[in-house]
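One chain of protein is taken out of this complex; the other chains stay put.
Chain naming follows the written order as A and B, and within any one chain the residues start at number 1.
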Amino acid sequence: MASFGRYIRLALGAWAFVLLVAISMPAAAQQVNPTASSVKEQQLLQELNRIQGRVSIPDQRSGVLEQPAGRDWREFRNVTLRWVGGIAILGMLALLVVFYLSRGMVRLQSGRSGRTVERFSAFERFVHWMTATCFIILAVSGLNITFGRPLLLPLIGFEAFSEWSQWAKYAHNYLSFPFTIGVVLIFLMWIGGNIPNKMDIQWIKRGGGIVGHDHPPAYRFNAGQKAIYWIVVIGGGLVAATGYELMFPFYLSGIEGMQLAQIVHSIVAVLFIAVMFAHIYIGTIGMEGAFEAMGSGTVDVNWAREHHSLWLEEQSARTGPNGTQPQPATAAE
Amino acid sequence: MLIKRTQRQRSEAQSRGSIAASLSAQGGGFDRRAFLRRSGVVGGGLAALSTLPVGSVRKAEAAMAGPLTSGATVRKSVCTHCSVGCTVTAEVLNGVWIGQEPSWASPINRGSHCAKGASVRELVHSDRRLRYPMKLVDGKWTRVSWDTAVNEIGDKLLQIREKSSGDSVYWLGSAKMTNEGAYLFRKLGAFWGTNNTDHQARICHSTTVTGVANTWGYGAMTNSFNDIRNAKTQMIMGGNPAEAHPVSLQHLLEGKELQKANFIVIDPRLTRTAAHATEYVRMRPGTDIPVLYGMMWHILQNGWEDKEFIKQRVYGFDDLRKEVDKWNPEEVERVSGIPGEQLKRVAKIFATEKPSTLIWAMGQTQKTVGTANVRTSCILLLMTGNVGKAGTGANIFRGHDNVQGATDVGLDIVTLPFYYGLAEGAWKHWSRVWEVDYDFLKSRFESKQIMETPGIPLTRWFDAVTLPKDQVAQKDNVRAVFVQGHASNSITRIPESLNGLKALELLVIADPHPTTWASLAVEAGRKDGVYILPVATQFECKGSRVASNRSLQWGEQIVKPIFESKDDLEVIYLMAKKFGFAEQMFKNIKVENNLPEAEDVLREMNRGSWSTGYCGQSPERLKAHMKKQAKFDMLTMRAPKDDPEVGGDYYGLPWPCWGSPDVRHPGTPLLYNTNLGVMDGGGTFRPRFGIEREEKLPDGTTRKVSLLADGSYSKDSEIKDGYPEFTLASLKKLGWDKDLTEAEMATIDKVNPANPDAVSWSLDLSGGIQRVALMHGCVPYGNGKARMNAFGLPDPIPVHREPIYTPRVDLVAKYPTLPDAKQFRVPNIGFSVQKAAVEKGIAKQFPLILSSGRLVEYEGGGEETRTNPWLAELQQDMFIEISPADAADRGIKDGGWVWVTGAESDSKAKMKALVTERVGKGVAWMPFHFGGWFAGRDLRGNYPKGTDPFVLGESANTITTYGYDPATGMQEPKVTLCQIAAA
Partner (left out) sequence: MARMKFLCDADRCIECNACVTACKNEHEVPWGINRRRVVTINDGKPGERSISMACMHCTDAPCQAVCPVNCFYTTADGVVLHSKDLCIGCGYCFYACPFGAPQYPKVGNFGSRGKMDKCTFCAGGPEADGSKEEYEKYGANRLAEGKLPLCAEMCSTKSLLAGDGEIIAQIYKERVTKRGYGSGAWGWKTAYRETIGS
């Protein structure tokens, strides 16, 4: 193998030599006029869209003399992102409002049974809420970077806004760690229930029961929740990865890489936020009995039957009907 | 949007400013900024706006005036980093140097600086400078007082002198010193009783001084940086001024643009200078003579030579022709690698698109054939008639800020001040100037013979320490070195110098920084016998400096010496006092608090420097020039005649400035310029080597040939032909002795009571003979021919000789170096070394040519500049340039670590590789400024604590090898052999 590499190197060397000779032979005979052959800026820019040379200082990235690509990034950041983010987030909010107004809260059709079943363990809830809290702060501080200047700054003034943004940035950077851990844990602890299966197709076909009063059967997680799961895992992974690239400049890439990272980070983030609005909606005012799942960790058996019939069956099969607990009489009456 | 709180009204000031910056018109400083530098102290009030005396300046709107408005004073000195002579304008507040401003008024730098000049402020206030004297005790640097240091050093030196004679102490001075410092250092050597007094010129332009002076009289740049603007063709061969003399490029590039001039660079490297060439010629290092002869071959072949000029002003043309004939294009290409066609084109341009100037620096001088190289360059200029006119000349770019001056004032092994030599007459001249007894001076030496024998070149100091006693032609080996302002890592053969450092009994380092002398002395294993004395930078001293163009500039003291540092002059005085001859030595010089007055020292020089024309530059005139810089024209460097103080003068009174100051000679901007009257700075070639010469003809007969000019003379000369130097006798012959005053006659009688007629222009302390010669439009030194045949030199007609270590062993038989001989008290065994290298096949083991050179950020040995964070940040690693082809062969990556091994002493050095097409295949190149590493080891711990430079690295001279110019003792750091391997 080594000798093969050597052979290649030799061959390359020989070629380089031939080329060199070919180039230098006429050059030797002709005039070498460095003034006439000077590099021209526009020519270099057209060839590569960036101009790079040698600097003697150790900071080699400063060898990039000129890189007009920043202009495109600026366009993205100041225009595209604001439109995309604005539409995604406001659009989602509008949609939810419209939906709420038209549909109202999804009620438990069969009312509460008074018996509950454990849906999420304390650890699962802890992870969820840790991630969720971080997410909210990251979202707010992140949105501040994009929308704070036009929206908040005029209201509170330069000094206050800068002070707030500084803290927001610290929070954004530091909370990225628990958030990332949360995403990893979510990925690990719920991957079992989130592998897509054929029930999901049915669930999707029946529109998740959002329209009308249908209740398509589902295991522990229905297709909608699975979607949220994968959005959290993939989206969270992406924002984390790109965020860290930005947090440690030049370890992974040059400026173009960081520009790209910022584009991915921000686009994924605003979509993520939009989706999370929906998630929050469903988990709170959108559906009766849903919040309890992450609140107390237990849900009413009827709720489970309506929304996760197959899961409930599984649970019952495993622990018997006594697996569910009667709710305290006082609470039921 | 934020709004700037202060509204400014300054549109006018701005447009003035921008024009000033860009058109570089003279303009200038407004009042200084209103706050203090971090290092500053609160003080000053609203008033006291600085008084920069520049043209049409209007005070800036005082909108700035805040509570911290400075009361800074402006002081001007000269940059210490190269010989261009840039004025440094400093703002000083309460003894602290708080800022630098552009020096618009200087006709030389016109506001500009390079990286070094723009950062000199840091040198002074650096917290890594030496703070107090130190002494090595049991391998530890220990603080001592100045008194203790001077006493202990003095006692030891006197003890050595007692046992081994004054010649066993080596006095190594500096081109950084002012003229006054360098002169006193030489004088100290004379009073101490040795000619072993040297400085950087030895390793810089000693070959230029010798070669050029032997051609036409004086060994200096003939024209000026500014005058290069007049050239139609600029040829740079053996120099990289873009890095070594950046501000000179302002004149070169503007000249190139305005004249649409040819800009030819002949160099082994495609340097930063070559990047701006209109023609770049790559040559093999060490083949300057073949290249120049190759050009001359085409010139003679095509009749492009200046026949009139040669006939009138050149001696030895026929002898030269014979040598040139050998260098046909085939042989030139075989030896140098330059295609005949290209060289023909270059030759044609140089000879026909006139005026042409030839610019060189270390690339020609730092060779075993250095003297012959520069001689050949002069010959090319003579052949094409390119000397003594605007836009022409040998524009020799000196290195250090005052290397020209230090050379002129005789800080040298072969002469007393101002090139009087070492013969009895010279000693007698100086004993008259110094007003001491000749016999007293003689008694200071071991013998009259050694008093008149040139000393040991600094390149050989360690050989003089370590060679067997019988090989060193003085009473004893060198046993002590007193070095004041000279690097050790700029001297070749560092591994062998370590033996010298170990064997010395005493080493004294007087410098603002410990330098590699200290770190290498510890590396050599010394535990004691080393002293470090903190000496001030030149910004803390006042005095005159000579730029490369021979202009003298007076630098003010910007701030007082920092910490316990002392002025050079004071250190010299303290030593003289300790030795017991201070009273005689400073007889005519005022000394206050042990500090000799610089002005008085210059006046003493004025009184004795007739030979070189340093007699007219009184301190008063020089100070007036600095004050009225703005008066001088940028192109001609002359002030308008109507100015009462500097009217008609050329800037800095470039020497020769004939006669006493009251003669008001304007200085000589272009040497040997016959188009001007001598009182306007005109001149002729100096007949320094006799007035006629007996030549042998082929038929065995002889004929006498005149060495005086033939029908050429300077404008308005009353003698319309060549003439010898003036003596009282020749004045009498011309009937001009009547013009001498009685007082002048009395002085002449006193100079040589036995035979006043023999008193010449250079020995006449009254200046009368010069004055009378000038009165009649004549140059005091005469009017002779320049010599193509410099009889008396080892090679009277330059001959190509292969470098000691050459990759072209096939050429050694035909072009061997000169035979071994004893030169300057030590043997030069170059021939044996070359022969052994060929026999041992060194060129096979070490196939790459190694050359060295300068980086713009650093200077010389570099300790001072590597201690400056603003500069050190820009070059943090020692490196070697290697061609992509050679790098590929060796598996070397750009930026990777490599070991460089040298041909002698099993030398090795570790550094980074810079793979670049800048060097051709087979050639490697290193910067020579690094130090503080040796053979891969970091010697940071060897420096006294807190004084180590920010950046350390291997010294190029760890790898360089044997090789000495026979005429000067110049070392050979530009061509040797090496091998490189990935580390």
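Just so we're on the same page, a residue touches a chain if its C-beta (ideal position, glycine included) is under 8 Å from a C-beta of that chain, and two chains touch if they have at least 3 such contacts.
Computed from a predicted structure; not experimentally measured.
Visitor: Which residue from A:V84, A:M130, A:L153 or A:L271 sits in contact with the chain not drawn here?
Guide: If we include the chain that is not displayed, A:L153 is the one touching it.
Visitor: So one chain is hidden, and I want to know which residue out of B:V137, B:L258, B:A423 or B:A982 touches that hidden chain in the complete assembly.
Guide: The one listed residue touching the chain not shown is B:L258.
Visitor: Which parts of chain B are in contact with the chain that was left out?
Guide: Against the missing chain, chain B presents residues 1-6, 8, 10-11, 13-24, 29-38, 60-61, 63-66, 68-69, 99-100, 102, 111-119, 121-122, 242-243, 246-247, 249-250, 253-254, 256-258, 260, 270, 272-273, 275-276, 280, 856-857, 869-871, 873-874, 881, 916-919.
Visitor: Using the document's contact rule, name the residues of chain A that touch the chain not shown here.
Guide: 32-42, 44-45, 51-55, 57, 59, 61-71, 73-74, 77-78, 144-146, 148-149, 153, 158-159, 161-162, 165-166, 169-170, 173-174, 246-250, 255, 258-259, 262
Here is the rule we go by: only the chains that are shown with their structure count from here on.
Visitor: Report, in whole Å, the distance between the mean C-alpha point of chain A and the mean C-alpha point of chain B.
Guide: 67
Visitor: Show me the residue ranges of chain B that touch chain A in the complex, using the header's touch definition.
Guide: Result: residues 2, 263, 270, 274-282, 339, 341-342, 345, 857, 873-876, 884-885, 888-889 of chain B touch chain A.
Visitor: Once bound in the complex, which stretches of chain A touch chain B?
Guide: 9, 13, 16-17, 20, 28-29, 31-36, 56-58, 158
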